[in-house]
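Shown here: the complex without one of its protein chains, the others still in place.
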Amino acid sequence: MTDGNGTTTETYERHDFDVIVIGAGGAGLRAAIAAREEGMRTAIVCKSLFGKAHTVMAEGGAAAALGNVNPKDNWKVHFRDTMRGGKFLNNYRMAELHAKEAPQRVWELETYGALFDRTKDGRISQRNFGGHEYPRLAHVGDRTGLELIRTLQQKIVSLQQEDFRETGDYESRIKVFAECTVTELIKDGDRISGAFGYWRENGRFLVFSAPAVILATGGIGKSFKVTSNSWEYTGDGHALALRAGASLINMEFVQFHPTGMVSPPSVKGILVTESVRGDGGVLKNSEGERFMFNYIPDVFKAQYATSAEEADKWYTDPDNNRRPPELLPRDEVARAINSEVKAGRGSPSGGVFLDIASRLPAAEIQRKLPSMYHQFKELADVDITAEPMEVGPTCHYVMGGVEVDADTQQSRVPGLYAAGEVSGGMHGSNRLGGNSLSDLLVFGMRAGVAAAQYVGSLGGTRPAVSEETVAAATEAALAPFAIQGGENAFTIQQDLQQSMNDLVGIIRKAEEVEQALLTLQDLRGRVAKVSVAGGRVFNPGWHLALDLRNMLLVSECVAKAALERTESRGGHTRDDHPAMESEWRKINLVLSLTSTGRLEDETVGLERQPVPTMPTELLQLFEWGELSKYMTPEELEGLPGATKMAPLPESEGA
Amino acid sequence: MGYDHHFRVWRGDDTGGELDDFSVEVNDGEVVLDIIHRLQATQAPDLAVRWNCKAGKCGSCSAEVNGKPRLMCMTRMSTFDKDEVVTVTPIRTFPVIRDLVTDVSYNYEKAREIPSFVPPADLAPGEYRMQQVDVERSQEFRKCIECFMCNNVCHVIRDHEENKEQFAGPRYLMRVAELDMHPLDQADRQHEAQEQHGLGMCNITKCCTEVCPEHIKITDNALIPMKERVVDRRYDPLVWLGNKILRRTPDRDRSSTTD
Partner (left out) sequence: MASGTLDTPASSAPPSRRPGGRAAIVARTLRTDNWRKAPILTVVLLTAWIVISVVRVYMQKWYWVEDYHYLTPFYSPCFSTGCVPEAAHFGRFLPDWPILPYAAPSLAVLGLFRFTCYYYRKAYYRSYWGSPPACGVPDLHKSYKGESRFPLILQNSHRYFFYTAFVLSAVNTYDALLAFHSPGGGFGLGLGNFILVGNVIMLWAYTLSCHSCRHLMGGRLRHFSKHPVRYRAWTQISRLTGKHMQLAWATLATLLITDLYIMAVSAGWISDLRLIG
């Protein structure tokens, strides 16, 4: 082993496992638990320390139709809300599995030791959230993500303790490789055979040999300047999957959370939870107008209040009043804020006002939203119990991701699975708040079980890791050290973030996206010439240089798909094509690499693919009138009872 | 708006190091972590720092700022005078890897030594019933973001390396308290707290509470109540006498936490 200039013999550690989980957020941990419970030797590889993954940032809750607060809730209502939120572009099967299995996955957490907030009768309390018809989010104050990740982390520890009692070694069945980055997936023929990575703390290389890899790496938000996402969100899983031959879908759909902090500049983008609105907070412009009433789209007219009086009554009497428009799906609210600011009715720092101070007593705000209270107090010197917050849209989530089989989460590549944000299809064109944490649990577990079954089916013959692939991966990882006098990775990252934010951001135009594609091409050349100062021990410059390659690739996918889809839907808004088109609803855009090799040689290909057709029994859950807003006349033809649909009987709960 | 501030940052590794001086631009509303990032981007691209959410929620960017354990992302520059030197050092109690990054594996090892939640055998998922007032105490401890600053500042291990083996640190003693107060946990944890995890070493000097970024009252709500529960079990002469006379084994037959 040598220093950063890697000239002589390069040693590496080699680890054999049954299943490798990349990413230690909610999806990764749930997948690892499932794989281990199926008897697999499982490794968890994560870029941060164990327990720090981005899941901790989730505030609002985990959506599951437990029916604890409103007994009318059931999986069918949840399914409907999810499809509506995603503008019917969702993979219906994933949405169905998600709605059906989320309650079981949430209850399971209690057996791991989770302590959710309670209802009066001692069950899990549920809160209102944008796009959900009933109070549905199991939560713990405004730190639900922390509870979820800590609970799963502690479950892993408890499994390790079981293994210790049995084998004398905590890590005999689950081992966590923290602060370790995977740079390449390794294949044997067309099947996965392992992964290659390095320890962040000392720069040494590792080779994992395993027939199954589960990607649970989260999203791509760090490609945008204003984002609620952390440095980890560089699209690693998306890029690894592409390079391994898998495909991505729906990459044009990027969710901008309507409420991020806008001031001071250094905290711009940090999330302000939707619970602020769920608990009564309202959005106002600089003229003091509660402007969301002006932005209720036709498809949602039936469910949302048109006057402040009605909206305010909903908080106490949700059965007889329609919801306040502040709780429209995120894409609608984000666009509305954007329009207000553009029309010159924004707040001093370029956002709008989110007011909870005039709506709830100070003590109740502190009790219900403690971390928001502290966040504003400590980062912005704003007392949210006394004055309104300034908020604006921030890049939050990517709906797109690895194209997977709905039931098993397997990608096109045998042995490669994806769960959580890195997978695509579940949320269609827009994700509802709260559906992410439940998505992690439902599909994390499914991926873990499916990967275990796949490994079990292999018998004794496992795909192998070849020395050549390891050598190539090593060379690629060390490349930045070999370049002298090149650019600093941080500068290129800033340029990339600025371009994506300005040109492929919340509102898009063909010319701008084309411009972005040119810029990305240019950046590819610059990334290839990045040079790194210092050695390999915990060197952030080097780490970023490697992550940049992934950011570039996924940014290109986002831009390509955004240019192709000439309509506006959910997390994709085209200024030059503002309408939602029924024809486009039938189409998924699929991205894959058409040529691989060095960074400069990678070419992203795009093809159109039909969205899976919903079976009749699921279609029947919707009113005819609603479906007709999304679907083409041909699709609706021949639907039984198409002219009028009965509302759901209340007893139909799951 | 912007001005130059004098920073001293410890740079080095386990073989040695020193405080390096920097003059670096500071703008309105910035926090110490912003300044460290600016150093990375402009003057020291290989300056090692661990961070993640930059919103005080993940507990990654713990360091010592002017000698006090702080989350760098929550330490606003406006809390310092413009001519006040700001000194940033890695947390002291754990081995340094490089610059501001330390090896915190002590904490993960201790976490593994705390027996996990033992669920009631007779309840299926979905059948758990707990009252809000009963979960609130443990919920306070579950706010912990595991920044490990309490373990870092605790003099029991900060100043006495040799105690690391027997002492779980405030973070994990609080974990024991959290489980002991969990309404449905089935395990007996009070002897263990004293015998295995070193509760007796705590001399309640409250530095853990002082540094907690989540404002958890670690000492008052976790450590002292745990000490009192241990007293119930071990140092109550009446109980001791009763056990002697009746020849009971003191472990299982009397739980100090009634019902």
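The letters A and B name the chains in turn, as written, and every chain counts its residues from 1.
As a convention for this text, a contact is a pair of C-beta atoms (placed from the backbone, for glycine too) under 8 Å apart; a residue touches a chain by one contact, two chains touch by 3 or more.
All values derive from a computational prediction rather than experimental measurement.
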Requested in this report: Looking beyond the chains shown, say which of A:E10, A:D163 or A:D188 touches the absent one.
Outcome: A:E10
Query - Contact with the hidden chain (one of A:M40, A:A138, A:V470 or A:L523) - result: A:V470
Query - On chain B, residues whose C-beta touches the chain left out of the figure - result: 10, 12-19, 64, 66-69, 84-85, 87, 89-90, 92-97, 102-103, 105, 131, 133-134, 153, 155-156, 158-160, 162-163, 181, 183, 194, 198, 200-207, 210-211, 220, 224-225, 227-232, 234-235, 256-259
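Following the convention adopted for this analysis, only the chains that are shown with their structure count from here on.
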Query raised in the report: With chain centres defined as C-alpha means, what is the inter-centre distance between chain A and chain B in Å?
Result: 29
Report summary line: Within their complex, chain B touches chain A through residues 13, 27-31, 34, 40-41, 45-60, 74, 76, 97-99, 101, 103-104, 108, 111-112, 115-117, 119, 123, 125-126, 128-132, 135, 138-139, 142-146, 179, 182, 185, 215
Report summary line: Contacts from chain A onto chain B in the complex sit at residues 48-52, 54, 56-57, 103-104, 107-108, 110-113, 115-118, 121-123, 125, 140-141, 143, 146-147, 150, 154-155, 157-158, 160-161, 164, 170, 178, 201-202, 230-232, 263-267, 270-271, 371, 374-375, 378-380, 488-491, 494, 532-535, 537-542
